[in-house]
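Questions regarding the structure given below will be posed in turn.
Complex shown without one protein chain; remaining protein chains in place.
Chains: A and B, in written order; residue numbering restarts at 1 for each.
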Amino acid sequence: MRIKRFQEKLGFLFLSFCMVVILLILITIFYDIISKGSSKISWEFLAASPSNGMTEGGIFPAIVGTFLVTLITAALAIPLGMGCAIYLNEYAKDSKITRLIRMSIRNLSGVPSIVYGLFGVVLFVQLMRLDTSILSAGLTLGLMTLPWTITASEEALKNVPNSYRQGALALGATKWQSIKTNVLPYAVPGMLTGTILGLSRAAGETAPILFTGAAFFLPFIPKSLFSQFMALPYHLYIMATQHHAIEKVRPIAYGTALVLVVLIFLMNLSAIIIRYNLRKVKKG
Amino acid sequence: MKRIKEKIIHGLFFFNGVLVVMVLLGIFALLIFTAIPAFKEIRLSEFIFSSNWNPTSYVKSSYGIGAMLVSTFMVTLGSLLIAIPLGIGTAAYLSDVASPKVREIAKPVVEILAGIPSVVIGFLGIVLVGPLIAKIFHIPNGLNAVNGSILLAIMALPTIVSMSEDALNSVPKSYIEASLALGASHWQTIVKVKIPAALSGIIAACMLGMGRAIGETMTVLMATGCAPAMPEGFFSAVRTMTSTIAIELGEVPYYTTHYYALFGVGLVLFIITFLVNMTSDIILHKHQRLSR
Partner (left out) sequence: MKKYFILFMAIFSLSLTANSVFAQNMLQIKGSDTLINLVQKLAEEYMEKNPGKYIAVTGGGSGTGIAALTNKKCDIANASRLMKSKEIDMANQRGVNPKRVVIAMDGLSVIVNGRNSVDKLSMDQIGKIFRGEITNWQDVGGKNSPITLYGRQSNSGTFVFFRDAVVKADYSAKMNRMNGNAQIVEGVRSDSSGIGYVGVGYVKEARGITVLKVARSAKGDYASPLNADDVKSGEYPIARPLNQYIDGSTKGAIEDFIAFELSQEGQRIVEQEGFFPIPVDYEDFNEKSVGL
């Protein structure tokens, strides 16, 4: 009996140990990045372009580039994602096509990021002649983010009580009207949250933008969406592997990693805040 | 008039839904169409089974993905060996051991881990994990399959943890209560009732984690040494299918055999991850049906 008790205690200890390991991994990651990257963070680092063979200066163009690309990603992923979710949750009946759509969504989310890159090169860079540009990269990332926005939007729509819909219909509204006035306003916080989380993932992706637009050295704000761009994740990659003085620029690499992680963290935070606030407003 | 407008709107949304299918089919079709010309020059059996990938050879170009397949397999296996016990253990912790307060902190922790970009993890593989491996095992550098396995485990963990936790939480209360009523301890209930009941969900989670590991690019590109030879062991440098595409796609002149062959590699990658995801799907659905 005592052996059994001991075994069980050991068992529970193992489970707690697992959790602790994950916690330690996260802490190590953040400790390393923050301790070695924060010394680089300054107004100059954030607002200036790389200079002196990229061993000095800042990463401003990369920040702007990431921002612009994410904007395009959003422009594609949000309307198409919401639209698909609305179809699936509001209009679709359980049929072969519906199951096919759902299966496609799940499979799209499992496609490797480099394969999206391949697809982007052929479809956007070559066939649509968008060349390597913010547009090509953003659209590629948009496709990659689609499964995410669809799933998040669907969850949000599911959470709207059916009574809302039926109430509107009972008052004589058409299906679309009932969705527009009685469902969407309550689903938007959830949709937004999920979407921003998806965009934060897209902002950190490198493989899809490797061949669709990311540039090694472009020290100014891209003046058009057809231009190449610097981007934070790609900048981290080249600072860590391609630069000619890797040791010298290691602090810059750490700084870039820190900025990237903070950016993603801020996006996640804003998603949660938006959801919280909008929920409050709706309730009031 | 309203009727027509409604029909049009319905149609637009329907088209939007079908678009997703078109994208998936599009990716598949594009990969196939761009890869097929390669096989006019390369024998399929050589492509898959030969371990000699040397398209720009001094002597004779060869296009065998055997070594890449083994490399991908190795780092994936290594990562799962780490991530599965760790992931299921954490999931069980979250579902059965953690108090609600602890859970409120612990769940976001896992989500934050999921949000860390692959390039950052790869970077840490170069500056942190690699040198550590080199020190511990007394080898010159730590850019090898072990490094890749550790990093991929970190990337697959959040998926395995969340999905397994969901599976464990969806075990019907009646099962748990019945077990406890029969005198089983908490631990026995977890191990002998909960986990088996949630098994299909857990397996689905692990397969999805595996899919992530197989498809990961930047992490392995930066931290595994990228030697195209057949790896001799876990301490060899390896080059996965994803790394090969990432390295060579920029170099290759469009519309050459090498170019088509790279798309062939992409196609193989797509098929493998597709099969893994489908399997995970089927298992998950069986699980959901059973728990209802």
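Rule of thumb we're sticking to: contacts are C-beta pairs under 8 Å (C-beta built on N, C-alpha and C of every residue); 3 or more make two chains touch, one makes a residue touch a chain.
Predicted model, so just to flag it, every value in this text is computed and none were measured.
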If the hidden chain were put back, which of B:Ile112, B:Ala229 or B:Met278 would touch it?
B:Ala229
Out of A:Ala75, A:Met103 or A:Ile274, which residue would touch the omitted chain in the full complex?
A:Ala75
If I consider the whole complex, including the chain that's not displayed, which of A:Leu23, A:Met103 or A:Ile246 touches that chain?
A:Ile246
What is the set of chain A residues that contact the non-displayed chain in the whole complex?
51-54, 71-72, 74-75, 78-79, 131-132, 135, 180, 184, 215-220, 223-228, 238, 241-247
Extract the touching residues of chain B with respect to the undisplayed chain.
54-59, 134, 140-141, 143, 221-222, 225-230, 237, 239, 247-248, 250-254, 256
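In the analysis below, only the chains that are shown with their structure count from here on.
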Could you list, by residue number, the parts of chain B that touch chain A in their complex?
2, 5-6, 9-10, 12-14, 16-21, 23-27, 30-31, 34, 85-87, 89-90, 92-94, 96-98, 106, 109-110, 112-113, 115-124, 126-128, 154, 157, 161, 185-188, 190-191, 208, 211-212, 214-218, 222, 242, 245-246, 249-250, 254, 262-263, 266, 269-270, 273-274, 276-278, 281
Enumerate the contact residues on chain A facing chain B in the complex.
4, 7-8, 11-12, 14-19, 21-23, 25-26, 28-29, 32-33, 80, 83-84, 86-88, 90-92, 97-98, 100-101, 103-108, 110-119, 121-123, 126, 143, 146-147, 150, 174-176, 197, 200-201, 204-207, 210-211, 233-234, 236-237, 240-241, 250, 253, 257, 260-261, 264-265, 268
